[in-house]
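Removed from the display is one protein chain of the complex; every other protein chain stays in position.
Entry: subunit A
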Amino acid sequence: MFQICRRACQTPRNVLRLLAVPRYASFKAPDAAASNETVVSDLDQIPAEPGTAASSERPSRRFVFHDEDLDNESSRIRPPVPPSRETIFRQYPPESLAGVTRYAWLETLDASEPRTDRLLALHPEIWAARPRLDNLFHNVEWQLWYKDVWYTHERNPKQMPPGIGRPWPQKGTGRARHRTIRSPLWVDGGRCHGAQNPRSHFYMLPYMNRLNGLIHALSVKFAQDDVHIVRDLHIPSPDPEYIEDFIENQGWSLSTLFVDTDDIMPANITAATEKINHFNLMPVYGLNVHSMFYHSTLVLTESALNTIESKLLFGLHRTDRTDVAINSMRTPRPPKFDYRTY
């Protein structure tokens, strides 16, 4: 779980940067190739997606893209294809006590055709759950605390420099008896039983609280009209102004979180949102309660929607749910020594 958490903590920008090092370091100028000089490209010089408007605007590129590993789409490990909406509803028919099924238009990020004529049915157990704001608070609190480590080191008197020795003679002055000015009684003295080692605040929220946190967050965001489902994250232009204008014209709020299944995002939206701090990209495995409420608007692709729904419904309906929930509340302990095996 800790591995997963660490992975989820990485923002997609960091992920992209890590990926960008080998990807864009291999942009070589044709002239400089002979002199063996590597030119590290900026993100502004990303090769435009084929067939878009940008490729026609910038026909002459100085750099040639020749990273075989990333260029070869077939060799790249892609996320598993999520089940379709019909499969999800067939596999998990909504319970009788669940709310009314929600519907959402399938939209696009293309300004020429911002809305398709497809209406998506959203599972009521995920999108119409009764939200508990205290559960959301505990989720956010957990996300902020579990990775927090205090490195405070408070020195005891013996670990401090000795100072001046006795501040005054033991007898005859009428003052209190002191041997050192590093005593804990003194201002700027040492500290008894102070913090000496790194202190971890790691703890795990119980499984059901984490699961319900995601479900309640999605329900709240949808109830406040802050969730938009798009076909994919392709935009026609890598220009930051395009995505800013688009979101303003659509009436979405300023800060927006784009979520896709794949963690290698399309080049245009990566370039467009790179310099804008309130537009962020995130793979679906990194989706979390804090990020959803840190951003005003949540934009999900259809495949991301399917992935989230199928995973959350699996968590709600898994047969070993009680075991998982109980085990997640226990502190893991080393196995008991069993004398019978010796």
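The rule is simple: a contact is a pair of C-beta atoms (placed from the backbone, for glycine too) under 8 Å apart; a residue touches a chain by one contact, two chains touch by 3 or more; residues count from 1.
Operating definition for what follows: contacts and distances are computed from a predicted model.
Per UniProt, the protein behind the absent chain is "Large ribosomal subunit protein uL15m"; the candidates were "Large ribosomal subunit protein uL15m", "RNA polymerase II transcription factor B subunit 3", "ATP synthase subunit a, chloroplastic" or "Exosome complex exonuclease rrp41". Check A:Asp117, A:Asp134, A:Asp188 or A:Glu241 against the missing chain and you find that the one touching it is A:Asp134.
Within the full complex, the residue among A:Ser84, A:Gln159, A:Asn249 or A:Thr322 touching the omitted chain is A:Thr322.
Contact with the omitted chain, checked across A:Val81, A:Val149, A:Leu185 or A:Ala223, is made by A:Ala223.
The chain omitted from view is touched by exactly one of A:Gly99, A:Gly189 or A:Pro206, namely A:Gly99. Against the chain not displayed here, subunit A makes contact via residues 99-100, 128-131, 133-134, 136-138, 140-141, 219-221, 223-226, 253, 290, 293-294, 296, 319-320, 322-323, 338, 340-341.
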